[in-house]
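With one protein chain held back, the other chains of the complex are shown just where they sit.
Per-chain numbering from 1; labels A and B assigned in written order.
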């Protein structure tokens, strides 16, 4: 059984590949507002997908958490500009308090490799 | 690599099939209360599973969000009548504010195809 881990620390890995699937950790981003944080988190996700040998066109499923549902439209504006419109994943988005009070956006995906 | 997307829009797909698995988007439903919305969302899920070539007896994992944990029993009453009792999936249910204030129930699944 082959399991490859990327960005592995003592607590978690940033991406784990097994049998043609990659599972990402929850990706967050830096920035003062939902626009900046969503862009940065999705750029982080792009980087881990590239490390794992894939890209956003192969995302199968995405789970999104935002700290304030009032930011739903702002998050979606960045998402819609980022997502591959020919290859959109299944998605769910709910509101949740995240690990640090400054975090406004987090996304976790499963993608094909 | 074959990835099939169903109900694909510019933002997301309603179901994505790859390598014998289908990943659904978060399904919500219409209705005035938890009973009506859970029934409608699960009917929507049934439809997307059928599009993907599978059915509820092959659900592997379900993640449920309800807007108010006071609706847990009401949601479960509908779930218990709907789920295949010979083939129940792994499941988790938490409370979360959903994309629109009127949404009371959302479910996202992974199933075998």
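Heads up, the rule we're going with is that a contact is a pair of C-beta atoms (placed from the backbone, for glycine too) under 8 Å apart; a residue touches a chain by one contact, two chains touch by 3 or more.
As the structure is a prediction and not an experimental result, all values here were calculated from the model.
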item: Missing-chain contacts mapped onto chain A; value: 1, 3, 5, 8-16, 18-19, 21, 23-26, 63, 65, 96-99, 106, 108, 110
item: For chain B, residues in touch with the removed chain; value: 20-21, 58, 60-63, 69, 72, 76, 79-80, 83, 85, 87-96, 110, 112
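Quick note on the criterion: only the chains that are shown with their structure count from here on.
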item: Averaged-CA centre spacing for the pair chain B and chain A, given as whole angstrom; value: 21
